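All protein chains but one are shown in place.
Going by the order they are written in, the chains are A and B; count residues from 1 in each one.
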Amino acid sequence: MSMKRTNWPVTILLVIGSLIVLFPLYMTLMIAVKSPQEMADAVLAWPKEWHWSNFKEAVDMTNFSHAFQNSSIITVFAVIFTLLTNSLVSYAVARNMDKRLFKMLYFYFVSALFVPFPIIMLPLVKEVSKLGMNNQTGLIVLYVVYGIAFNLFLYVGYLRSIPAELEEAAVMDGASVWGTFWKVIFPLLSPINATVAILTCIWAWNDFLLPLIILSKPSMATLPLAQYIFQSKFGVQYNYAFASYLMALLPMIIVYLVAQRWIISGVVRGAVKS
Amino acid sequence: MRKNMTPFYLMVIPAFLLFFFFHTLPMLMGVFYSFTNWNGLSPSYKMVGFKNFLNVFQDPQVYSAYGFTFKFAILTTVIVNIISLAVAVGLNSRIKLKNTLRAVYFLPNILSMLIIGFIFNYFFSNILPDVMSKAGMSGLAFNILGSENTAWIGIVIVTVWQATAFNIILYLAGLQTIPADLYEASSLDGASKWKEFWHITFPMIAPFFTINMVLALKNFLMVFDQIVAMTGGGPAKSTTSISYLIFTDGFQGGSFSYQSANSVIYFIVIVVISMIQLKILQKREMSLS
Partner (left out) sequence: MVKGLKVGAAVLIALSLLSGCGSNDSSGGSGDSAGSGKVELQFLQYKPEARDTFDKLIAKFEQANPNIHVIQDNPPDASTALMTKAASGQLPDVIANGGDNVHASLVQSGVLADLSSDPNLQKVSDVYVKILHDISGSDKTYGIPYGVNANGVIYNKALFKEMNLTIPQTWDEFIALCKKIQDAGKLPFYFSFKDAWTSQPAFNALAASTQGNDFYKRHSEGKTTYTSEYKEAADKLLQLVTFGQKDSFGKGYNDANVAFAKGESVMYAQGVWAIAEIKKANPSIELGIFPYPATNDPSKNKLISGVDQLLSISANTEHPNEAKKFVEFLLDPANAKEYVKGVNTFSAVKGVTQDDPSVSDLAPYFDKGQIADFVDHYTPSNMKLDQLLQELIMKKDVAGFLKNMDDEWSKAESRK
């Protein structure tokens, strides 16, 4: 049957399309490893000489290791606490959707998705700095709290597919609601937990606006923020600028290359279940 | 059996309080400020009623920001969905290198929009004009971000490049839920590929279409990072989005309460649009399936 044959025209089209996707990254790499002279000759050609020193220069100019550390701390803690707290809240909501109060709560959280961020921006900055939370800790708390809006949507969708009999059995055996959640439900949530973890990780790592307004000192800057802060420092030293862009993108790319299948299936699961 | 509700309340109350405190409260304060003349700095301010709202409705700058934002968001939503649906269908057919290609197409989704913006900024400013003039198309050898008429296209391109990834994966997920025997039946009927797509594939993935359209439009209406990285709202305000206008104007002296009023209006607009969109698309979904 024709269904079994490889569809070559489509394969070729998709390969061409994938080159478009890869091109900006290729360009970034080429500029990052060239000298200004070589770049002037041919920006996109394969370099004759690899100027790795551009990266060293970029590290010094943008305080890369601090920014990397800040981004890592914020992302890791945001992910951990999002998983632990958001799943719990979603469980309580999902199992009581028949009650008016919980249903309202569900819509309360989810409707926050429609609030444009600018409206809360300045009051938020005031509030957060009054509490002395204009630092990494505050940022983590905000990611965890704001994450509820979308994660609740994902978790509740998934929890509905888990038959209630499982918990009822546990409750019969005398387990508390908390015990049931941590011992029975939470492990069952691992697929959707993976999804939430991935989405939170991508968000926290790449976010720009929230760190921009919350973090009060340049020493706290995350990677995108550091790129923004030091943008003026590069001037026309494009090679250093691109070396630093590449370094800021690279950690995520590496994680992605290693865990690519897992990440994509995680995102897919989120989509299907919601 | 009556459930013991206490643990459930304990689970949600802290979350509710935190969320109220960090999200709802600032929002209410924003609404409150929209009725004042506060500049964001002064120790004192007074209530001015609906003056800010009336001013917003008379402000050509606000209208032009809405104009750009909607033009951008609608067009980008359409382009992103067409491309991602096409690529997803392609990725779902019998092809070589399936996993590699899928991985490549999803890659942009994990990258920082701001940095992508910086990279494309260089591309539009330096590479593209050069390529065009070398290709003999000197009419196109200019920086598209530098012209009032074309700068928005640059923003669309960079956004499409980044946002398509996510939608491809969602559509792909949708396509994989379609049972293969549906196609076998239709191929026995001798239906063309095109017909097959419209009669089987598309109705089956309609829920994904709905969610993609709603999420994409909502995200694009909030466009911000790209603009910071590439145009700063220019040239001549042609790429000033609503979010960017509220951010810069609200913070840069004198206009905080005014822009709060603008953002309240914006909030209402977004809610209304999302509602309408959901209603229409859900109706469609029903009639399709």
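Just so we're on the same page, a residue touches a chain if its C-beta (ideal position, glycine included) is under 8 Å from a C-beta of that chain, and two chains touch if they have at least 3 such contacts.
Small disclaimer: the values here were computed from a predicted structure and weren't measured.
Checked against the full complex, the one of B:Phe20, B:Phe142 or B:Tyr183 touching the unshown chain is B:Phe142. Screening B:Thr24, B:Ser125 or B:Thr210 for touch with the missing chain picks out B:Ser125. Although one chain is not drawn, the whole complex shows that of A:Thr11, A:Asn70 or A:Asn96 it is A:Asn70 that touches it.
Residue A:Ile229 is the one among A:Met97, A:Ile162 or A:Ile229 that touches the chain missing from this view.
Subunit A residues in contact with the hidden partner, per the touch definition given at the top, are 66, 69-70, 73-74, 77, 81, 84-85, 122, 125-126, 128-130, 134-137, 140, 176-178, 213, 216-220, 228-229, 231-233, 235-236. Although one chain is not displayed, subunit B still touches it through residues 6-7, 10, 14, 37, 39-43, 52, 55, 59-61, 125, 129, 141-143, 145-148, 232-237, 240, 247-249, 251-258.
Assume only the chains that are shown with their structure count from here on.
Averaging C-alpha coordinates per chain places the centre of subunit A 17 Å away from that of subunit B. By the touch rule above, subunit B contacts subunit A in their complex via residues 4-5, 7-9, 11-12, 15-16, 18-19, 21-27, 29-31, 33, 40, 87, 90-91, 93-97, 99, 101-116, 118-120, 122-123, 126-127, 130, 161, 165-166, 169-170, 172-174, 177, 183, 187, 208, 211, 218, 221-222, 224-225, 228, 242-243, 246-247, 250-251, 256, 259-260, 263-264, 266-267, 270-271, 274. Listed in rising order, the residues of subunit A touching subunit B in the complex are 3-7, 10-11, 13-15, 17-18, 20-22, 24-25, 27-28, 31, 43-44, 85, 88-89, 91-93, 95-96, 102, 105, 108-109, 112-124, 127-128, 141-142, 145-146, 148, 176-178, 202, 205-206, 208-209, 223-224, 227-228, 231, 238, 241-242, 245, 248-249, 252-253, 255-256, 260-261, 263-264, 267-269, 271-272, 274.
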